[in-house]
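Structure incoming, see below.
Right, chain A next:
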Amino acid sequence: MKRQQIYQQVAFGGLRLSTLTIISVLGLIIWFLGKEGVSALSWEFLTQAPRNGMTEGGIFPALVGTLCLTLGAIIFALPLGVFAAIYLTEYAKQGRLVRIIRLGINNLAGVPSVVFGLFGLAMFVEYLNFGPSILAGSLTLGILILPTIIRASEEALLAIPQTFREASLALGASKWHTIYKAVLPPAIPGILTGTILGIGRAAGETAPIIFTAACFYTARLPHSIFDQVMALPFHLYVLATEGTHFEKTLPLQYGTALVLLGLVLGINLIAVIIRTRLRRKIRW
Partner candidate 1 sequence: MERHFEKELHALKENLLKMGALVEQAIANAIKSLVERDSELAEKTIHSDSEIDELEIKLEEMAIRLLALRQPMARDLRFIVKGTKIITDLERMGDLAVNICERALELNKEPPLKPYIDLPRMAEKAQLMLKESLDAFVREDTELALKVCQDDQLIDDLNNQIFRELLTFMLEDPRTISRAIRISFISKYIERIGDHATNIAEDVIYMVKAKDIRHGHTD
Partner candidate 2 sequence: MISRKGKDLLIQNLFLFFASISILVLFLIMAFLFKEGLPIIEVVSPLRFLFGKSWYPTYEPPEFGILPLIMGSVAVTLGAITIAIPLGVATAIYLSEVANLRVKELLKPVIELLAGVPSVVYGFFGLVVVAPWIQDLFDLPTGLTALTASIMLGIMASPTVISISEDALSSVPISYREASLALGTTKWHTAISVTVPAALSGICTACILGMARAIEETMTVLMVAGGAAIIPTTLLQPVRPMTANIIAEMGEAVHGSEHFHALFAIAVVLFFITLALNLLADYISHRFKETGSATL
């Protein structure tokens, strides 16, 4: 029996080590970016356009661009996704068809984002002739996060105990009333979490917007949804891979990386906080 105890000690040691490794590597990345990037951060950096062939100045247009694209994606994807999820879980007859649709949605959630980029390019930029624009980019990002939102909402809805529906129907409530009053309220945290995670994803994505919305440089803020915009992730990519001024723009790169990271992690953090808050309040 003592041997069993020794096995246990050794094994637990290994597990601890793994955890430590993972946590420290991830921590290292953030700490490193933070350390290097924080010196680049300043009010000007956030509120001014890049200057001098993007070797100086700030990231304001990119920040605005990312916000526009993300907002557009949400406006498009949120209602569609939630409504689709409600239909699939509450109304559609659960059978082979729904299962196939579900599989298709799941699968699209895992399709490389570059594929969405290609689709956006072919569909919105070329076929519908929006050109590279906020509209095309938003729609592409919207479609990219649509599966995430549908899936998260569906899961949230499916997690609502059947008994709530039965209880409501047994009280003589109509189907819509049941969904609206008994099913949706407790499902909101789940739907919200899924949505916010989607927002984070949309804000951080690069590949889908390269062909559909982003431009290297524009100092001017967008005036209409048919304008091209700069975006933070693409901006970072451009700075980091454009060999000529690599060393010179390094502080800018760190700054951009930090802002992007902060933006996305901030959004995700909100999701986590909302989830834990609401979960604590609504329990069954």
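Regarding selection, all candidates are chains of the complex that A comes from, given by their letters.
The definition used in the following text is that contacts are C-beta pairs under 8 Å (C-beta built on N, C-alpha and C of every residue); 3 or more make two chains touch, one makes a residue touch a chain; residues count from 1.
Just so you know, these numbers come straight off a predicted model, no measurement behind them.
Colleague: If you apply the contact cut-off given up top, which option from 1 or 2 ends up touching chain A in the complex?
Modeller: Of all the numbered candidates, the touching one is 2.
Colleague: Spell out the residues on chain A that touch candidate 2 in their complex, using ranges where they run on.
Modeller: Spelled out, the residues of chain A in touch with candidate 2 are 4-5, 7-8, 11-12, 14-16, 18-19, 21-23, 25-26, 29-30, 32-33, 79-81, 83-84, 86-88, 90-92, 101, 103-108, 110-119, 121-123, 126, 143, 146-147, 150, 174-176, 197, 200-201, 203-207, 210-211, 233-234, 236-237, 240-241, 250, 253, 257, 260-261, 264-265, 267-269, 272.
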